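One chain of protein is taken out of this complex; the other chains stay put.
A, B and C label the chains in the order they appear, each numbered from 1.
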Amino acid sequence: MFTISPAPLDPGRLQRQLGDERAGACVTFEGWVRNRNEGQPVLSLEYEAYALLAGTEGERILAEARAKFDLVGAAGVHRVGHLQLGDLAIWVGVTAEHRGAAFDACRYIIDEAKARLPVWKKEHYAGGATAWINCATRGDHGGPAATLPPAS
Amino acid sequence: MFTISPAPLDPGRLQRQLGDERAGACVTFEGWVRNRNEGQPVLSLEYEAYALLAGTEGERILAEARAKFDLVGAAGVHRVGHLQLGDLAIWVGVTAEHRGAAFDACRYIIDEAKARLPVWKKEHYAGGATAWINCATRGDHGGPAATLPPAS
Amino acid sequence: MISVHVQYFAILREQRGLTTETLVTPATTPAALYEELRARHGFTLPADRVRAAVNDAFVTAGATLRDGDRVVFIPPVAGG
Partner (left out) sequence: MISVHVQYFAILREQRGLTTETLVTPATTPAALYEELRARHGFTLPADRVRAAVNDAFVTAGATLRDGDRVVFIPPVAGG
């Protein structure tokens, strides 16, 4: 199941839901808020999602992974809200009989999720500047981390 | 750090020790005791390690991963003792700024650990038969899951 | 003329200054509707960087809009 969560994620609980005696391998990916992006210090991150479509698209990605790889289970959650350094932004967990399928599927899911989920990320910098990542346009002096004026 | 543990592993605690504000990605691998190997139902698994050399070799594998990939942190633990279905036998966790390095390094560490750590696994089957995995010889009728007589 | 409900997210929400609006438009496709709104509200993202969803499913820019549709314009995503 793929969900969008306004509440902090609990990786232990998420992983336990994948428990299955047929599984010999469990690979998880966690995306953490880090203190730097494209060389610029970051103070915090805001995530916003079109939750309904993000859930649907996430489920579609999980179904693709199940079709491509020999899995026992797969799940994912994307956090939304204002996150601080070190916070968990996205969790993906995959189980399989063998580790090759688990690694490949986990990688597939996070790659597709980053490219396809209608989720947006706004970086907050020292001094109050912010930027919606990937939304810079020519007039913003280019680059994904170009700063827009502080939000009102 | 790579350790050998006779006590059950606590993935939450293990992962928290990797927390670092420079890390944007955390990939973990867990090896679970599954109920079947090479088509044969398995009841439980015994793991035995040459703990001192396994720790040294595990540390060497982690150092190789740090040299090959752009990591923030890496750690691993192998459990020893008599494990039941679903129990966690090995945990590997890797953090990096970016997910590509984290996935590649985690995969590298578990592949090398399985091939190189002086750790042995004895499968217990229904009826009391057991087999040391990979230790079958021609006289055992071949195959990694060939059964030896029940241990006395 | 049709009436559509538009929902904004992220940079479009901030540039529009609101989350949802219902409006009457001569546009018959998401592409035409986006150009109309962009001209009116000064959205910085060009049309070719924005995808569209209608009634909670992705659609092409040339899909036909119907009266009562719920339309979302999707800025470049950046999850994870």
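Throughout what follows, a contact is a pair of C-beta atoms (placed from the backbone, for glycine too) under 8 Å apart; a residue touches a chain by one contact, two chains touch by 3 or more.
This one's a predicted model, so the numbers in the text were calculated from it and none came from an experiment.
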item: Which displayed chains the unshown chain touches; value: B
item: Among B:Val27, B:Ala96 or B:Ala113, residue touching the chain not depicted; value: B:Ala113
item: Residues in chain B touching the chain absent from view; value: 31, 47-50, 52-54, 56-57, 78, 89-90, 110, 113-122, 132-135, 137, 139-140, 148, 151
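The rule is simple: only the chains that are shown with their structure count from here on.
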item: Distance between chain centroids, defined by C-alpha means - chain A, chain B (Å); value: 27
item: Approximate Å spacing (C-alpha centroids) for the pair chain B, chain C; value: 50
item: Centre distance in Å when chain A and chain C are each reduced to the mean of their C-alpha atoms; value: 24
item: Shared interface positions of chain C, touching two or more other chains; value: none
item: Where chain A touches two or more other chains, by residue; value: 31, 110
